[in-house]
Each structure stands twice: as C-alpha cells, then as structure tokens.
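Working notes, structure below.
All protein chains but one are shown in place.
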Amino acid sequence: MRQVYLDYSATTPVKKEVLDEMLPYFSEKFGNPSSLYDLGQEAAAGVAQARGRVAHLINANTNEVFFTSCGSEADNWAFFGVTDAQSAKGKHVITTAIEHHAILHSGEYLSKRGIEVTYLPVDHEGRVHPEDLEKAIRPDTVLVSVMLVNNEVGTVQPIKELAAIAHKHGITFHSDAVQGLGNVPIDVKDLGVDLMSFSSHKIYGPKGVGAMYMKKGTKISNYLHGGAQESARRAGTENTAGIVGFGKAAELAEQNLESHIKNVSSLRDYFIEQVKKNIPDVIVNGTMDGRHPGNANITFKYIEGESILILLNEKGIYISTGSACSSKSLAPSHVLTALGIPVEMIHGSIRFTVGDFTTKEDLDYTVECLTDIVKHLREISSVNAEKGW
Amino acid sequence: MRQVYLDYSATTPVKKEVLDEMLPYFSEKFGNPSSLYDLGQEAAAGVAQARGRVAHLINANTNEVFFTSCGSEADNWAFFGVTDAQSAKGKHVITTAIEHHAILHSGEYLSKRGIEVTYLPVDHEGRVHPEDLEKAIRPDTVLVSVMLVNNEVGTVQPIKELAAIAHKHGITFHSDAVQGLGNVPIDVKDLGVDLMSFSSHKIYGPKGVGAMYMKKGTKISNYLHGGAQESARRAGTENTAGIVGFGKAAELAEQNLESHIKNVSSLRDYFIEQVKKNIPDVIVNGTMDGRHPGNANITFKYIEGESILILLNEKGIYISTGSACSSKSLAPSHVLTALGIPVEMIHGSIRFTVGDFTTKEDLDYTVECLTDIVKHLREISSVNAEKGW
Amino acid sequence: MAMYNDKVMDYFLHPHNVGEIENADGTGVYGSPVCGDMMQITISVDKDTDVITDAKFKTFGCGSAIASSSMATDMIIGKTVEEALNVSNKQIIEELGGLPAIKIHCSVLADHAIKSAIYDYAKKNNKTYAGLEGFDPDADDEEQEDTPEHI
Partner (left out) sequence: MAMYNDKVMDYFLHPHNVGEIENADGTGVYGSPVCGDMMQITISVDKDTDVITDAKFKTFGCGSAIASSSMATDMIIGKTVEEALNVSNKQIIEELGGLPAIKIHCSVLADHAIKSAIYDYAKKNNKTYAGLEGFDPDADDEEQEDTPEHI
C-alpha cells in the first residue's frame, strides 16, 4: 500500500546524509567527548563541528549554542533558568496562549510556586499583537517567551518586534523556534532574541537532540547540573552521534532553505486548493500570510478528527488532529481554541504538514481518499450541513 | 598502531547487535511515538519493548521505568523532584561525599536555595557506613541518595541496608546506579530503592539515553515539563532509536551478566597483578572486596596523571585520571580525596576500566608501555622514591 | 490502529445499522458536537410484543463512539424494550472486547441514547417501563457508577 506521511511537524525521517555522518560515532568514534585522549577528542571534534553548523544556520556565534536532549528541555531551561537567575528582579513571566506544552506546562508548574504567568491572546488568524505585549509588561517581568512558528496552525509571530519591546524594558526574550528551524529564515542577531529553542527531529535529524541559543551575557541558571559538558552549562555525557546528526541536518537545512520553502509551500498550496475543490464545508484555520511553508490546518465540518485519522491511516496516510478524542488529555487543541474556533469545529480539524519527501502524487492520492472518507463519515454523522450543528 | 581502550567507565562502544536494532528507527520507523497512526505506534512499540527489557534487567515493573536523556538527568530528577514534591515535609537531603557531579552539583544548587545537604563520609576503602546514615537522619530529611557503584574506585555500597534505614524513617531512597548497571546484579525490589538512575552508554548502548526507576507511589515531581510522553512523567519527543538501543543493550547485559563479570574481573585482576609485578611504588585505591568488576584505580607515586595519560595516548592506550591537571576545574578527584588519599598521590592516580572487548594481549601491551612511561616520568620528576615527596 | 482492538476496528470500519429509520417509533439523541460525540438512535418497535424490530444510528464522534453506537444497535435489535433498557455501556464495551481506558467515560453514549429513544416511544404510546423510572432524557449526564476504570 502507498504510504503518505503528512505529519512533518510531528517529526521527520532522518535523511540518509545525516545518518551516514552519525554512524561512525556509535561504535568507532565512540569516545566520551570529555576524555582527553584522542578517542575522546575525536568525538569532541564531531560535537564542535555540529555546534558550528547549527550556529551558522541561525547566525549565532558558535559558543552561544548549547545542545540539549530535545526542544522541550530547551523550553524548560528558558523558563526555569531565567526565573531562577532573575528571581531578585521579579516573579512575572509573559508568554502566549498558543505555545507548545513544553512552555505551557513549565509555566503551570512555576505558577504553583510563586511565579505569575500572563498568557497573551492571539487574534483569529493566530497572531500575537505587540500592543498586547506592551500592555502586559510589569516592572517585575523577567521573561517574555513567544514562539516563532506555531506547531498547529503554522503562524509566524513578529518576533523581532516583540523582542524589541521586551528589551526596551530590559526583559530577557525567549522564543521557541522548534517549528521554525529549517522552515523560515532565522537570524538570531537580527531577531534580537536572547534565548531560542530548537529540536533536531523536526529538521530531518535524529530524535533526542535539541539546542538552546543563549546570547552571551543572558542571565540564566543551568538546568541540568553535573559534569562540565557544554562549557559547564548543560551536564550529561553528550549524545555525540545525535549531535553530529543534528549538525548535518542543520547544514542541509541551510543549503536547502530556499528550495525547501518554495517546494513545500507550493505543494501545500496545491493541496489546500484540491481539498477545497473536492470537499464541501471545509475551513482553513490560521492565516495564510506568514505561515510555516508545509502547514495546512483544515476543519472538516460535521465530522470528528479521530475518525478521519483512523480512516486515513487505513489508507496509509498519516496526519494529526486537534481533536480532543485523539489527545491523551481529552481537551481539544488549546491553539485552535485560542484562535476562537468553535469547539465542534476543532473536533473536526486535521493538521497536514508537507515535507521534503512529499510528492504531488501523494497529495492527489490523499485528496482522493479524503474525499471518500469525509463523505462516508458525514453520512454516518448525526449532524450535517442541512441540519447544521 | 594498536588501540587499547581501558576507559569503559567513561563510556562504551555501541555493540553491533545494539546498533542493528536501532537502525530502522532513524529513517523507516521514524514516526513520533505520540502519533496515533501506525507509523507512530510502531515507534511506540519499540519504546515499549525497550522499557520491558530495561525493567527486566533490574527486576522492576515495566511501568516503573522512565526514559531520560542521560544518567545525569535522572540524578537531577531525583534531587529536584523529591525536594519539590516533599517540600512540606522538610528541606534536608543526605548523600555522600563520593557521588558523581550530577548529584553533587544538584545538591550544591539546591543548597543555595534553602535545601540543606549532608554529605556522608566514606572510609579509606570507599565505603559508606550505615551508622553514619542513621546518625545523619533528621525529622525533616526527605531524600537519601547513595550511589550503588562508584565511578572512580568502583566501590559497591550496601544499598539494601541503607535503603532499609531510610525507609525505617519514612524517607525516600535514591541510588545512582549508572556504573552498576550491567556490572553488578541489580534487583530493585530486593534492594528496596524508591528511585534509581541508569545510563545507556555505560552498557554498550548509545549515548543520550538514561532511565529512572521510580517505584509506584514515590512522591516526586516531574522535572521536564511538556507533552504527555513517558506516562506524562517526562516530556520531550522520545529518542526512539536511542531508547531501542538502550533496550537491546539491557537485554544483552542481562544475558551476559555472569560471564561479563567473570571475564572482566579476571582480566582486571590479571592487570593489577602485572602492574604490581613490573612497576614499583604503586598503590591500588579502594577496596577489592565488592567492587566494579572492571575497575582498577592505581596511584603511580612521584609522577603526575596527565603526563601518564598523554604518553599512554601516544601508544594508543586510553585511560582516565583523577589528576587535577586533566579536570576542567583543576580540583583533584573528590572521590580519592574522600578516601583520605594524600593529594600528591591523587595527582598520580589512573583509572583503568576493563570491558567486554578487552583482551589479555591488550593488557600485556599496556603493562609494557606503562612500565616504560612510569620509568621515564620518574626520571624527569623532581620527586622520587629516594628523596621522597 | 494499535489504539483499538480488531473488533472495535471492525465495527468502526464496517458499522452496522447506519442511518435513520423513517417514521421511527422512537428517536433518541445524546451528546453534542461541542463535547466531541453525539449519537442519534431511531428504533422501530412491535407495539404488541414490545420487541425492537429495527434500530439505526447516526453518530458524530471518534472511533469508539461510532463502534459502540454500531454495537449497541446490534445488541438491542430483537430485544424487548425492557431488555434493551438493561443494556449498559459496560456490556457494550465488553461486547467490543474492551476500549482504551480514556475512551470509556467520554465516547460511549449508547445506553443513554437508547433510553431516550425508548422514552420517546413510551411517551408516544403511553407506555411505562420500570427501566425508565426517574429517567430524564434532557439530564446533562448520568453518573456512570459501574463503568470499569480500566478494561
């Protein structure tokens, strides 16, 4: 059966060039990078090269990139590290209602321990308004954290403007760029961020590796304590093969950035067009203006997302949904909720993400299957276009 | 040139069987284990199998094993998670003077934030005395953390006895078993620990994966916040390939445990014997009774460890040293210091760790090189056996 | 789908009794699209014997909602009204061979929907049934006391 992967925002396959570079680090160049002998320093060199590549992709200085175990860890680090290091200054953090759970749950944990967290709203297109940030800032605000690209609807936030506002008030600015890396141009110096989170497995690198950009001089405590790895900023024996893979993926992402954006967005646009043409009562969620190039978030009215997901799975098509049914918490997507989308519509929303291995044929096949599936489920459904909700 | 790796406590090469099981998870079974479709559930199944294997190795229930990014993270989790969750009970933690930095630096960080940490001493053989624990316990003690096997001198601590003492007082007991896994039999139920840390890269698995054994009911907060991975106890997209590798390594460790211990310890004993026979003025540090099977920690009097390390490196022999010179902090080994070894002797101490790929020929070659190197450095040295220190 | 067992998948992929009976003797609706699941059931009843001769469903909802609706209609066809009133969600789940724990409280609407349809039938035909005692079709939610926590 044909397999069509349309969930590149969830994770990506490791590219062959990436795996090839990783392989020697498992059983040959297996030394501990902290070891002084050649076998260790050879591994350390691999890590150093990877650091350079990631730094180059985001226009950072090499010594401002710190590897972590995932994007979530970097997000946690930003929240816990800044609130700890700047606790004398204040106990207030500002973030948004549409952040990833790695941010939201860090905020929730801290808010039970004396930190106040303000969640900025977004408009119906998914955009944070700079005026809202300006209004939310208090004298005791120590951190503003706004994601670069949203993982569900793909909205790109005006980070440069938001960071400037934070800095005007002397506040540290963090951005979760896990979905942005490799999908939109990132120049940390131009954006003016102090901290930025990344994850390897979203850019055709291996899972289990992330990175934090930390501008020199940023007041932030360590989060993982122990050995002197990562310039004594993040303890734990380095995931050398994983880091090397992330580095290679970053290099490829830099080389391919333009063509990737062009190809992926034109496929995505084609897909949306075909869906609209073939299936009635669909709504595209989030703005199309300044959006993750591969993201299409579509509501299929009168039916429920998990059912769609299962039936597409039967056809070998892999997507994800904002439906409560398919989340472990049974809560519908907080992102779509924040966009003001009615809950009954959220249940029928599907996130498609196009990536580097997607073909037009994949999408034609998907639209064909989707058309049948939506029709079938609408026939079964107790609500429909005539009856309405 | 011959390459002789004698630093298996620093890290181990990934075994072929392990890498073979990992490979499909990079580019084929690359789905996100949180994804409901088959490609995701296939990855989830790999993680589940690995969890079962690690659990089996330590005689835990499968749902009591949680994957982390490294041993250090598990150690941090124990310290931060328990002191947070049990803060209402008290603010006192007991550990030992010979723990890994992942424990010591977590303790240090917490002790600047209102937690009091008591460090139990060890005797000159490297052993913690249960009476000392008994005496150190206070009504506000929330955590006792004692490592199972020391990473420098290999001493095995009487964990069962220590855990029983902690439990008598209703205190949570953690043990860092990073060096113990695969090297000594571990039965978490028999030992009676509540929490135990492990790391994949010490047992011929990949770097960047660790695990925490968490007995059901243990009062401990989460440490990495975000998605619902690891039964909502540890967020971050799973390092699937790494976890699968750890699982396979655990399976092999279980199968090979007896023969591994037998082979490695007999090689280690042979090595110590040969060193003593060929090189005057050497001291073996730590007890030989109840010790990591591969560990030999030897002081070469009148010379300094980094010099030995570099000259052995020139011969393709890889070892580590407790010398201040080769540590980034310039402090001599806190473990050897805690054993009461004079500092000038610590500077000349070398840790050799024998492992599964070590041969008798490797050791003969090492003794031969070592004999020459020690002789040469003693000739250069400003101190010697006649002059004394 | 690793999430559901084969039987659930079969009932979801090939649901029985889909649709709406025209001029049904009883119609029941339970749940709402806002909650994520909504089931409509229509029944035909032999007024003399009180036997349910046909039942059809329409469901907005996830896999378990559709599969359990389908199973429920199968289970009540051929039963008397009083027997049908005794069909519990627990029985439906057991017939399906189990559901993921998280799905049990949320997406199994059938017993309430069946009661509603029978309530409608009873009202139209001026009948009373012990099993309907105290039942309010518009009540928000009934406490599902005996739903097993894990299956």
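Letters A, B and C mark the chains as written, and numbering starts fresh at 1 in each.
FYI, a residue touches a chain if its C-beta (ideal position, glycine included) is under 8 Å from a C-beta of that chain, and two chains touch if they have at least 3 such contacts.
Everything numeric in this text was worked out from a predicted model, so none of it was measured.
Taking the complete complex into account, the chain left out of view touches A, B.
Note on the undisplayed chain: of the listed residues B:Asp123, B:Glu306 or B:Asp364, the one touching it is B:Glu306. In the complete assembly, the contact with the undisplayed chain comes from B:Glu379, out of B:Glu131, B:Glu258, B:Asp289 or B:Glu379. In the full complex, chain B touches the hidden chain at residues 302-307, 310-311, 313-314, 323-326, 328, 330, 332, 342-344, 347, 379-383, 389. Annotation for chain A: contacts to the undisplayed chain at residues 36-38, 41, 44-45.
Here is the rule we use: only the chains that are shown with their structure count from here on.
Chain C has its Cα centroid 57 Å from the Cα centroid of chain B. Multi-chain contact residues of chain B, defined as those touching 2 or more other chains: 36-38. Of all residues in chain C, those touching 2 or more other chains are 1, listed in ascending order.
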